[in-house]
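Have a look at this one.
Coming up: subunit A.
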Amino acid sequence: MTTPIYEARDMVRTYGSVRALEGANFDVYPGEVSAMIGDNGAGKSTLVRILSGADKANSGQILFNGEPITLENPTDARIRGIETVFQDLALANHLNPIQNMYLGRELMKPGILGSLGFMQRSEMRIQGKNAFSALGATVRDFSGPVSGMSGGQRQAIAVARAAAWASDVIFLDEPTAALGVVQTKGVMDLIRRIRDKGIAVVLISHSMPHVLDVADRVHVLRHGKRVAVMEAKNTNVEELVGAMTGALDGKEAA
Partner candidate 1 sequence: MRHITTIKVASVAAAMAFTLAACSSSSESEPTTPEASNDSTNEATTNEDLDIAFIQGVIGDNFYISMECGVRAAAEEIGGINVSVQGPQKWDSALQQPIVTSVMATSPDGLLIAPNDVTAMQRPLEEAAKESKVVLVDTSVEDPDFAVSQISSDNLGGGAAAFAAIKEMVPEGGQVLVIDNQPGISTTDARTKGFATAAAEDPDFEYIGVQYAKNDPATAAQILTSTLQRYPDLKAVFATNIFSAEGAATGIEQAGVAGDVKVVGFDAGPAQVDALKDGTVQALIAQQPYQIGYEGVQQAVAALRGEPTEAVIQTGSTILTKENLDTEESQAALYASSC
Partner candidate 2 sequence: MSLKTEDAIGGHETEDSVIRKPLGARLGHTLKSQAMQIVLVWLGIVVIFSVLSPDAFLDITNFRNIAISVSILAILGVGTTLIIVTGGIDLSMGSILVFSGVIASMVMRGMGDGEGWGVAIAGILAALVSGLLWGLLNGFLVAKAKVPAMIVTLGTFGAALGLSQVLTGGIDLRAAPEVLVDSVGFGSLFGVPSLVIIATVVVIFGIVLLNHTKFGLRTSAIGSNAEACRRVGINVDRQLIKVYALAGLLAGLAGVLNLSFFRSTTIAGHSLTNLDVIAGVVIGGTSLFGGIGTVFGTLVGLFIPATLRNGFVILGVQPYWQQVVVGAFLVGAVYIDQTRRAANARGTTREPLFSRIFHRNSSTNTNRKES
């Protein structure tokens, strides 16, 4: 039995009197899409924030490749090859796709020019374009600001950026929430291609059909705990909704 690349055990997180997570578990394997679903307030966002380093749990364990780790900040996660795309996409609107991709990780020129702050712009452009096309994301205008692009394009850029840097795990929080049908399909295809590269994809979504379409496993969160884990091909919408709302309370898959 292979170990999950990334795992959360018995996560507890309280904010004052609000108990966001009450012993939640989660795991994901390399080269799979694990979807995290649950109603509002189930604890999805909290769990994702903890696993991406933006927050710390009150108790519980995080295991990366089977080893316990602590994440002090998002950089700790990124160093390990764990990338997260939140719903706001975190794109700098005035910058172009290449600049966005390399934001914070710019390629500097060697020697004194680099220490003065000069970047390898043509190299970043070439590598960036390759990264996009390797994922099948077609960006028509690499020199225009991302603000002028459609929602689907922006999502693709944000996801491709994360995928380019993520060597192990990528979290996608509601990537298709604001998109139309055709754009959603594009992002779904992108997700499959990322999985095929061997990266573990964690998909948080409200949309059951999309989840069943692209995920390998589905984790259902309710009241801060994981209440069900199912193989996507073995389940359906009614079952998932049942788990989300409590009809299948107490049933915890191994």
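Selection rule, in plain terms: all candidates are chains of the complex that A comes from, given by their letters.
Going forward, a contact is a pair of C-beta atoms (placed from the backbone, for glycine too) under 8 Å apart; a residue touches a chain by one contact, two chains touch by 3 or more; residues count from 1.
The model shown is predicted, which means the values in this text are computed figures rather than measured ones.
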Point to revise | Of 1 or 2, the one touching subunit A somewhere in this complex | key: 2
**Study point:** Touching residues on subunit A, where the partner in the complex is candidate 2
**Key:** 74-75, 78, 86, 88, 90-96, 99, 103-106, 108, 116-119, 136-138, 140-141, 143-145, 147-153, 156, 180, 182-183, 186, 189-190
